[in-house]
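Complex shown without one protein chain; remaining protein chains in place.
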Amino acid sequence: MQIVVGSILSIEELALVHETLVRATFEDGRATAGFAARLVKDNRQAVNDRKIEMVRKLVEERILGNELFRMAVRPKQLTPVMFSRYEPGMHYGSHVDDALMQGMRTDVSFTLFLSEPETYDGGDLVIESASGEDTVKLAAGSLVAYPSTALHHVAQVRQGERLAAVGWARSFVRDPAQREMLFDLDTARRQMFAREGKSAEYDLVSKSLANLMRMWVED
Amino acid sequence: MQIVVGSILSIEELALVHETLVRATFEDGRATAGFAARLVKDNRQAVNDRKIEMVRKLVEERILGNELFRMAVRPKQLTPVMFSRYEPGMHYGSHVDDALMQGMRTDVSFTLFLSEPETYDGGDLVIESASGEDTVKLAAGSLVAYPSTALHHVAQVRQGERLAAVGWARSFVRDPAQREMLFDLDTARRQMFAREGKSAEYDLVSKSLANLMRMWVED
Amino acid sequence: MQIVVGSILSIEELALVHETLVRATFEDGRATAGFAARLVKDNRQAVNDRKIEMVRKLVEERILGNELFRMAVRPKQLTPVMFSRYEPGMHYGSHVDDALMQGMRTDVSFTLFLSEPETYDGGDLVIESASGEDTVKLAAGSLVAYPSTALHHVAQVRQGERLAAVGWARSFVRDPAQREMLFDLDTARRQMFAREGKSAEYDLVSKSLANLMRMWVED
Amino acid sequence: MQIVVGSILSIEELALVHETLVRATFEDGRATAGFAARLVKDNRQAVNDRKIEMVRKLVEERILGNELFRMAVRPKQLTPVMFSRYEPGMHYGSHVDDALMQGMRTDVSFTLFLSEPETYDGGDLVIESASGEDTVKLAAGSLVAYPSTALHHVAQVRQGERLAAVGWARSFVRDPAQREMLFDLDTARRQMFAREGKSAEYDLVSKSLANLMRMWVED
Amino acid sequence: MQIVVGSILSIEELALVHETLVRATFEDGRATAGFAARLVKDNRQAVNDRKIEMVRKLVEERILGNELFRMAVRPKQLTPVMFSRYEPGMHYGSHVDDALMQGMRTDVSFTLFLSEPETYDGGDLVIESASGEDTVKLAAGSLVAYPSTALHHVAQVRQGERLAAVGWARSFVRDPAQREMLFDLDTARRQMFAREGKSAEYDLVSKSLANLMRMWVED
Partner (left out) sequence: MQIVVGSILSIEELALVHETLVRATFEDGRATAGFAARLVKDNRQAVNDRKIEMVRKLVEERILGNELFRMAVRPKQLTPVMFSRYEPGMHYGSHVDDALMQGMRTDVSFTLFLSEPETYDGGDLVIESASGEDTVKLAAGSLVAYPSTALHHVAQVRQGERLAAVGWARSFVRDPAQREMLFDLDTARRQMFAREGKSAEYDLVSKSLANLMRMWVED
């Protein structure tokens, strides 16, 4: 289940992130890539030091605090988000993210776009599947989350600069199909509650939702 | 999930079953019991021959055709039902039914009561669990279905005669907790449809129900 | 996992199907729809009688005989394919297919397009997901297969006539993510065998593929 | 699997709990209820502050230290227990407990009764299921534990005051049917050991028990 | 779980099999091998025609009728057994058996040795695993059964002739570790019953065994 979440960051917060990243230290992205990803990764990443600590935590809080993100992802934990910069000519070739990062299973990948799309050419996030490619390029401050099982790549930036924050969530619910079902039932019961209160049908759906979580949650 | 289904048989059908069983050949119930059950089984069972074939099929059709039974049990197949008779002093001690009968997994056990409760003393079906005992004695023509995982026994008949049809269902859904969830969601969506038609919430619950079945059904 | 399989039928076979369907009896598609689908289904379906039996079997054989279909779907069994016809103004609203049809679990849905796309306007098959809609309209004789878990609809035909054969497969492998993994490993090992024969790596991948199937197959 | 555990607290400990709760601060129980439970919850709960910290920990230790509780529940962790008080007219309507509390999955719910049953009318804990209702009202110091999947309610207190400690356990073993099986095999092997020592049958059952736990435990 | 079952065939039956195979038609074993196994398979196999039909059925009955085989393998179905002959210089290189044969999942492989071990040199069945190789060469009429997940090969016959019947079982229980646990608990309870009858411990172990089968059996 792939979702887009708009306005994770306010305009002021976005400005703060930009200001901070201007002063951050960027290094070759290959520093954090495995032996094979290294061959296809060509970008820059902010060193995770004190200079960016505050905005990193701000971004993580905004993501975890977003209700749509929480309903769709059911996050237990995030890895520290990484700020990446693609300059003209840079790209990140097709790869699947590691399944374990610092001992945490990566169930959901996300990209929070930080540059306005009209300020750079190329740089689309392309999520690949047997049914074709899904191309994503969002407004600054918006986020896309997708199952970490998908092959994906970042297309070459031809002009301008693409700033983004990327990270991974360990979900309470491992299987994307199960997360989608919980999302659907939770959506249905909230709409039912809004319309008819604690009806008998609301109670049946709520009970089912709670007990499906008991069957599926890994805490 | 244990349910009672009333009026599986009509009065006329019940009469037909009684007439037929009067002429049937009954044998010692130990003939169909395993080496350990034999020690605690003391009843009579109708030999499954031509004389009872028609009413056996009638009973099976009425059970499989009952909508509440179908929603709660999700039957794929039944074993041939057996007609048992308990005379004064007879009983069936505590046991768990075999998990495989003629190559079929037994998920749900059922008893269709054929004698009116006021015509015999004792003879309750007692379903045991860690939370205590559940005693069941129903009107003639009514059925109780319960997970075959439960220990159970038939209390001694002290007076009169207890006729019943017993059998087992292979469910499309193995786990009783999953069957209960499908029952709840199916109940909710039918009530929603009756009240509001094909609403957005109805569609979400229906999609979830269909896809839970895809996750769980063994056909 | 959604795949397109081209040229299921040859030009001659396609012609034969068309000739046959001209003489077939078509009825209202609501005849085979459940109580809710009936509200959104508006098409015509060929009555499954002797007149179409031969082409129905031909189509089923061609689908089951296609190697790409077999590798992606791992079919155990198909329901009888149904020939549907959409005339101008007709459509089929959003729905999820039933999970059980005649006691068979429906894992994969497929549509074999029988009309050339330039002969009708509209009539796209639209597969919906949380990440958006996927619109499919293929050359006559080509097929799309997709998990039956997806909401989907057929857009209104605005002009011309849309003939298609639709059906469902019970897969040996229930979970779409597992089918995709088997597809990937099978593809890899065939390419390895073609290039390097029965190498040590080929043997490791083949052993893993066979044993994953032992873990996952429901026969 | 629902069990009753007697004498979790000694008479002295029970007295200590009562003395402490007399001085505790109680607030409206809706403070800790979700948006829907709030509509049916009508009781008072002790604020979890320093005044009750000592007895709260005492109660948690006594529960976790009870061998029957450990064998039946296989607890990994408890939420902090909450002390609730029902005054005349108060009740808690039918609901299912949340599946996640502070990031912990709730597998087992328990109520430790703190008031002697003859000191109040009503106030039964009613555990609902498809097979009927189970009504529980225990001696002060006794506890009932039941799967958190069950709908349940507390009947209205008509006279007197009902004090109780309630809480939830995260079990090492998620599925109630699996917990029951481990309980049965553990009971059997302990009785076998007591009677016959480390016999060949004891060894087989012990090996099976350990390896079932390896299959099922989530640590 | 790998087991040896002695004396599947009596001396008379063994003689009958030998007489029949003398008159049977043997063909190159590559006829029934997949594209990769073909490269390492070098033996002769009896054509499955009328000449051998009677002994083939006899062998299948004796295997399915053997109680140790049934307790260890829990067979639902066998593929038709194949009679193979290795002449001097022949062997079958390392391979894993196909997971599906004629639509049946192959869980357990077996070899029934038909030649006395002293009548041929080499020809050992070698079952490979990460912990090393297991070499099996049994008396005529004895059988070894092992999980079909294992890599294995037949060592070159250096002198004499090696006749064997090989085949595959679809087990009711897919996972070898689960089959082993059922075997252990079944062994324990039979010994308990022999010694102490239907004791409380016997009942607990029997209930657990039946309900584990309900959890695991695929019928």
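Letters are used for the chains, namely A, B, C, D and E, taken in the order the chains are written, and counting of residues starts over at 1 for each.
Quick note on the criterion: a residue touches a chain if its C-beta (ideal position, glycine included) is under 8 Å from a C-beta of that chain, and two chains touch if they have at least 3 such contacts.
Bear in mind the structure is a predicted one, so any value in this text is a computation, not a measurement.
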item	value
Left-out chain, listing which of the shown chains it touches	A, C, D, E
Residue among C:S10, C:T135 or C:T187 touching the omitted chain	C:T187
Touching the absent chain when the full complex is considered, from E:E13, E:E60 or E:D134	E:D134
Interface with the unshown chain - residue positions in subunit A	35-36, 39-40, 94, 96-100, 103-107, 148-149, 151, 170, 174, 218
Hidden partner interface residues of subunit E, rising order	1-3, 72, 127, 129-132, 134, 146, 149, 175-177, 180, 183
Where the unshown chain meets subunit C, residue by residue	177, 181, 184-185, 187-188, 191-192, 200-201, 204-205, 207-208, 211-212, 215
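Just so we're on the same page, only the chains that are shown with their structure count from here on.
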item	value
Shortest chain-hopping distance from subunit C out to subunit D	2
Shared chain contacts [subunit C and subunit E, defined touch]	B
Given subunit D and subunit E, the chains that contact each of them	B
Centroid-based (C-alpha) most distant chain relative to subunit B	A
Between subunit B and subunit D, centroid-to-centroid distance (C-alpha), Å	33
Sites on subunit E at which at least two other chains make contact	207, 211, 215, 218
Listing of all chain pairs that touch each other, if any do	A-B, A-C, A-D, B-C, B-D, B-E, C-E, D-E
